[in-house]
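All protein chains but one are shown at their positions in the complex.
Our next item is subunit A:
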Amino acid sequence: MTAPAIELKGISKAFGPVQANKDIAIRVMPGTIHGIIGENGAGKSTLMSILYGFYKADKGEIFIRGQKTEIPDSQAAIAAGIGMVFQHFKLVQNFTVLENIVLGAEEGAFLKTSLGKARKLLKELSEEYELHVDPDAKIEDLGVGMQQRVEILKALYRRADILILDEPTGVLTPAEADHLFRILEGLKREGKTIILITHKLREIMETTDTVSVMRRGEMTATVKTSETSPQELAELMVGREVLLRVEKKPATPGDVVLEVENLKVVDGSGVERLRGISLKVRAGEILGICGVAGNGQSELLEVLGGMRVGTGKVTVNGQQIDLTGTKSDARTRRKRGIAHVPEDRQTEGLIMDFFAWENVGFGYHDDPRYQNGLMMDNNALREDAEAKIKKFDVRPANCWLTAKNFSGGNQQKLVIARELERNPDLLLVGQPTRGVDIGAIEFIHEQIVALRDAGKAVLLVSVELDEILSLSDRIAVIFDGRIMGERLPSETDERELGLMMAGITDTDKDHSVKDIEANLAKAGGGSR
């Protein structure tokens, strides 16, 4: 029998009080695609980072192709033929593609020769694996999909035959994701071994040969993909039954709550990010906005949320909203019944060094209930926050932990708890489940639908087409700062939306990945 490409035995790793990996064992056979799933904070990224020498395990052994191997740093991992594409890319933004690829793998002390050689090899690799990318483009000018290619090429350039991908599709359009999986299939046929971390069960079912499930730092199961089902995997992951589909009643839209007319936004460097957006959201309705990241959806949320100025006309419940003046701040918006779950929970949604109860209290803190003469009544604020933390099932339910000590999914629940408990007339919500595990997704979706059923208006922005399709009552596609068109979820599908997201209007024709890319590049879409 052939030796496993990778075998880990008894790997443990603690970050301070958090035991991220507990006595983990896993075997991955060569020439297979091995999936790893698990809730947020289960320890998937940590385990793979140990294998890649980014973190050092406290205990445990690593065997590569049957050989016991010490991996104290990434250099050792690279030497052992391991390459990794991190969840958050490790690229130097103001370097070119070529410079990023040779960094650390230069031949000789002078750049001229190494860059020359690398250029040739890169061209061969690009052609062999259909990973086309301009070697002289700066990373900061590339979209995330392209950046990911650079990361994969970086690994291949170092002759990796074991490739680890940590949540690679979180940021990709459906077409890009399909392309990625075709490349992975090709690599597998060549005999390379691939480890794929993802939250999307569909990707696991379609591409992997075996799957391992992690829970709270432990490896709880490893199964053959052909012998399992999404339902079973979800249960293994969460430890209970999970609803994989959103259950919701048909919408009963009422009066128009939000009306946006010809909204324009110019960013700090003078680029027009929104080029005249008009839309309406009614009470008891969820309008989903989908688009490739960087096409203006973030700016739309930010203007409406009072974090940015813009021009045009916006009314909420018939009252016009100040877009540029002194009353254009987030606080005034909140008083008008607008709640905002920002796209980036860590930089905009929370203060990472503050306690959970403080974070859940923000924006309420000037409520008379929490005033005690000149002082704030912290006890009252904390008791209320504690109740919300319980109600929204934040884990651990300890209001004295700082926000940074929660996993991504639970951080998101903190923000959602704060905003939904305001009982707003209009909820602006961006990427509510980005990087969040299926258990938490189910819960967050239920809460958003419940708000809608209570007759509130919801504007949802997400790059996840699944999410848009299953939550929205109406869908608007945004491309290059404009609304490309509106669809009803029952009358469209991922393919059509994917093409519209790339700015293609004749969606009934066939379009190659190349066309789509060219179109996206033309608009500068997806960049930043």
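Couple of notes before you dig in:
Criterion: contacts are C-beta pairs under 8 Å (C-beta built on N, C-alpha and C of every residue); 3 or more make two chains touch, one makes a residue touch a chain; residues count from 1.
One rule holds for everything that comes next: contacts and distances are computed from a predicted model.
Hidden chain, UniProt protein name from the list "Oxidoreductase", "Acetoin dehydrogenase", "ABC transporter permease" or "Carboxymuconolactone decarboxylase": "ABC transporter permease".
When the missing chain is restored to the complex, the residue among A:A3, A:M29 or A:L103 that touches it is A:L103.
From the options A:Q75, A:Q320 or A:N423, the residue with contact to the chain not on display is A:Q75.
From the options A:I64, A:L91, A:L304 or A:V341, the residue with contact to the unseen chain in the full assembly is A:L91.
Residues 15-16, 52, 54-55, 73-79, 84, 86, 90-95, 99-100, 102-106, 108-112, 114, 154, 404 are the ones on subunit A that touch the missing chain.
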